[in-house]
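Report on one structure; see the data block that follows.
Missing here is one protein chain; the remaining ones are kept as they sit in the complex.
Chains: A and B, in written order; residue numbering restarts at 1 for each.
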Amino acid sequence: MTSPLEQKKIKIAGPSVVTANRTWDGIVVYRTAAKGWSAELSEAAIVRNSDEARALLAESIADDVGAIGPYIAPVQIGEDGKILPGNLREQIRRTGVTIGQPAQV
Amino acid sequence: MYAYDEIDRTLVNERVSEFRDQVKRRLSGELTEDEFKILRLQNGVYLQLHAYMFRVAIPYGTLATNQLRALAHVARKYDRGYGHFTTRQNIQFNWIKLAELPDALEDLAKVGIHAMQTSGNNMRNVTSDQWAGVAPGEIEDPRIWSELIRQHTTLHPEFSFLPRKFKIAITASDHDRAAIKIHDIGLRLIKNEKGETGFEVLVGGGLGRTPFIAKTIKHFVHGRDILSYIEAILRVYNQYGRRDNIYKARIKILVHELGIEKFSREVEDEWRQIRNSSLEIDDEVIEDIRSRFTYPSYEKLPHMPDELRQAAADPDFEAWRKNSVAPHKVQGYSIVTISLKPTGGPPGDATAEQMDALADLADKYSFGEIRVGHEQNLALPHVAKRDLPALWKALDKLGLATPNVNLITDIIACPGLDYCSLANARSIPIAQELTRRFANHELANLIGRLHINISGCINACGHHHVGHIGILGVEKNGEEVYQITIGGRADENAALGTLIGPGVKFDEVADVVEDIVEAYLALRERPEELFMDTVKRLGVEPFKERVYATR
Partner (left out) sequence: MPLVNGGKIVDDSFVKLAVDTPLPERGDILVPAERFLGEAEGLLQRAGRVGVIWPNNRDIAELVPYLGRIAAVALVFPTFRDGRAYSQARLLRERYNYRGELRATGQVLRDQFVFMLRAGFDAFEVKKQADAEAFMQTARRYSVFYQPTGDGRITALHRRMQLRHSEGVGT
């Protein structure tokens, strides 16, 4: 399989992070500046241009035992500096399903 | 009920131990994700948005109560307390941890349940009519043959790496509840002039990006030849099916590109050479499988017991009975469909508590047997009519007696953007909103039979193409947009729906469906004319006008 790095030219429109799912349990994680993974979006490393994005993605892909399916996802930076998901999909990945889970309703 | 013997159990256990080893190698880094992916898929493990998803097979939709309890146990111990019944007689758990999966599989194996080939490019769970063995007028129990084919397709040494997934469904009734025409192979069990069992074989059905209704490839294949005939189809497909483009890899595309005549000649040539081989089935083999299906010892019961007569005075009971209770082949018994479509709930979900309680009810009222159908509902297949009122009360307490089976709120929906990593748009909240809009059962009854199907992307897991009203979520400029089709159907007269016009926004979908329904109520000639018949008679134009006149 071609790696996502070769598959497409990496172009980012604004601040972005690398996100993936942790290998052993599958939960949503974000790549941190300390070359690790965190379940907290607030701890994600922010990239602002294609070169940074490519580098962060490359190191994330290399950590295949840590997390799977890494990709670049847009974020928004709030006025208070808070990192927010950049689209509905990422919003749902961060906060969970929008429907209430049966066992909880 | 089919009882696994030692041989079946051994295989399932061997599979679990193999997967345990594969997971171990994955977690240690010995296997890369790229290498592991196909292995996990062969065991029903997907990656969704939030977590891994685990899909478990319920072959031909038959479950024993200890098996349903085991599913409840997995939901509780390894997941978040619920499971999702799909359109192909599977159940999915949405929050499973990879590291714990081998344990979950082992717990399931103890009751003869497995997840082999519930995803990946192999032969998937063989599905059948959820009323198999109990439907009046059925030619014979199609599950005997489903089980034969299930065994034959499990860990097949030649066809475990096909161009794409491969789904087989079998029905033995005139009314097709197994949706065989949207399967890669559809089998309709029939008898020849001599009274021998065989199959009409259909091939090349499927939905997804390029939907096709299956075509008949052979009008009669004798039961003894069915494995060799299927094998011939698969061999042609394995060699010539496209592997260059994932969207063109299903057998439907091969059938379409070659044409059914050429394709059937290829199959015929292959079949001639393998027909008289060890694939030929002796009657004795069929009898052996048949002997391991047990059937209840039904009592001799009256057609109309007093209990039922008395309960008929209760309009709530009657509303439920009319929609949920179907005739059984044995007098005094009925088939009870359990709606998993409560108002405001996600279609097809059941909690561990509901599963456990339902298992108890099945023990008490249905000879310990539960069925799973492609409409994402469950059924109790052998309920004595005198027990119906008591069963209804118990189901109602569990939230499992919504009287909407086959009505507009009995919606089929895929997980969509709430769970699925391939989704473009949400499906479940659309379904939830629609069930609230049409929560009034009198209104729903007035509308009559109407199936709504919702998919969150073109892969069509919610079968939107064959919904009487089909709703497909797409993405446009970062927004969820929904395309609406009408006039599809999934039964023996299967047809694909027609698009009524430009897509509409998330918030508008329920309004549009209301408009379509109002148009139908105004246009139908008489109350018995069902929605799909009105669409057939008038075409999409009047509906289109109604929907877009004000938009």
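The working rule: a contact is a pair of C-beta atoms (placed from the backbone, for glycine too) under 8 Å apart; a residue touches a chain by one contact, two chains touch by 3 or more.
Owing to the predicted nature of the structure, the values given are computational and were not obtained by experimental measurement.
Undergrad: Taking the whole complex into account, name the chains on display that the unshown chain touches.
TA: Taking every chain of the complex into account, the missing one touches B.
Undergrad: Which of these, B:261, B:284, B:306 or B:442, touches the one chain of the complex that we don't see?
TA: Checking the options B:261, B:284, B:306 or B:442, the one contacting the hidden chain is B:284.
Undergrad: In terms of residues, what is the contact footprint of the unshown chain on chain B?
TA: Missing-chain contacts on chain B: residues 5, 7-8, 10-11, 14, 17-18, 22, 30, 35, 38-39, 121, 151-152, 154-162, 235, 238-239, 243, 273, 277-279, 282, 284-285, 287-288.
Throughout what follows, only the chains that are shown with their structure count from here on.
Undergrad: Cα centroid separation between chain A and chain B, in whole Å?
TA: Computed value for the inter-centroid distance: 34 Å.
Undergrad: Could you list, by residue number, the parts of chain A that touch chain B in their complex?
TA: Checking each residue of chain A against chain B gives 1, 21, 23-28, 64-65, 68-69, 87-89, 92-93, 96-99, 101-105.
Undergrad: List the residues on chain B that touch chain A in their complex, please.
TA: 26-29, 32-34, 47, 49-52, 75, 80-82, 95-99, 345-346, 349-352, 417-419, 421, 423, 426, 428-429, 432, 478, 480
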